[in-house]
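Structure below; questions to follow.
Excluded from the complex is one protein chain; the other protein chains are retained at their positions.
Coming up: chain A.
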Amino acid sequence: MATQLETRMTPVKAISFALVGLWLLIAAFPFLWTFWGSFKVQADFFSKADWTNALWGTNTTEETGGAFTGAGYHGAWITEEFWQNVINSGIVVFFTVIISLTFGTLGGYALARSGFRYAFWLLMAALVFRAMPHITLVSGYLLPFFEWNIWGHLPTTIIVLVAINQPFTLWMLHSFFLNIPKDMDESAMVDGCTRFQAFRHVIVPVMWPGVITTGLFSFLLAYNDFAVTAMLLSEENETIIPAINSFLGTTQVEGKVMYAVAAVVSATAPLFVLILFFQRQIVSGMTAGAVKG
């Protein structure tokens, strides 16, 4: 029950609310601005004369007859076939997540349960690879990829993204497994399971929040990656992010920049849905182990 004390507006509370509100506005502004602007023409959104044109759509009204236009979206999705990039992204993200999670769960479990010292050193090595800039992996791979004639294809990119992502999934899942008491596997083994059955029937069902959280971070890495995809993919195989980059790369030509803005909005929307959908798992995953239940 809210008491009078709780509902009363004290100065401290008012200031806190104001600060949070201000922060929210600043944080959300770029997104809202881009979203709003994506329905304008370039002359408005990138107006040098008057920035308020982007708000009211002066030129948009002049050019198209309405304050809002879907021209950017039409250009990106239909003319430039952005849907092809979306499919490419889908393939890259799907396989990167699936492969990373498969190796990550098996490897993380093995490392968490292993009593040997090398488990520690493997994790240390993984940490070193995790710390390396992504681009260093690409520069090393580039020449062999050309020589083997596998440059530009999606599977090549998937392999490199898995290599970049694997240390992280190993670490994350390893610490999730450490939070599951060893007694649980042992109990299952005494009850009649093999080691693998214990893993599958007892440990994995308990691990779901961890797997989902790790999978989500892997998803974001693969989805948002630019360094690897821009270097390793040929134009027809580009994923979303390098595609947006190439739209932006043509600022001299009227029109294409608005394709980029529309594509950015298209690329961000699914992320919002995803985060909203999985936010419970993410939070429980991130705080797992903080308190023992």
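The rule we apply is simple: a residue touches a chain if its C-beta (ideal position, glycine included) is under 8 Å from a C-beta of that chain, and two chains touch if they have at least 3 such contacts; residues count from 1.
In the analysis below, contacts and distances are computed from a predicted model.
Hidden chain, UniProt protein name from the list "Spore germination protein", "Proteasome subunit alpha", "DNA-directed DNA polymerase" or "ABC transporter ATP-binding protein": "ABC transporter ATP-binding protein". Residue-wise, the contact with the chain that is not shown comes from A:Gln197, picked out of A:Thr79, A:Gln197 or A:Ser234. For the options A:Ser139, A:Ser187 or A:Ser234, the residue in contact with the chain missing from this view is A:Ser187. Residues 181, 183-184, 186-194, 197, 201-202, 205-206, 293 of chain A touch the missing chain (whole complex, contact as defined above).
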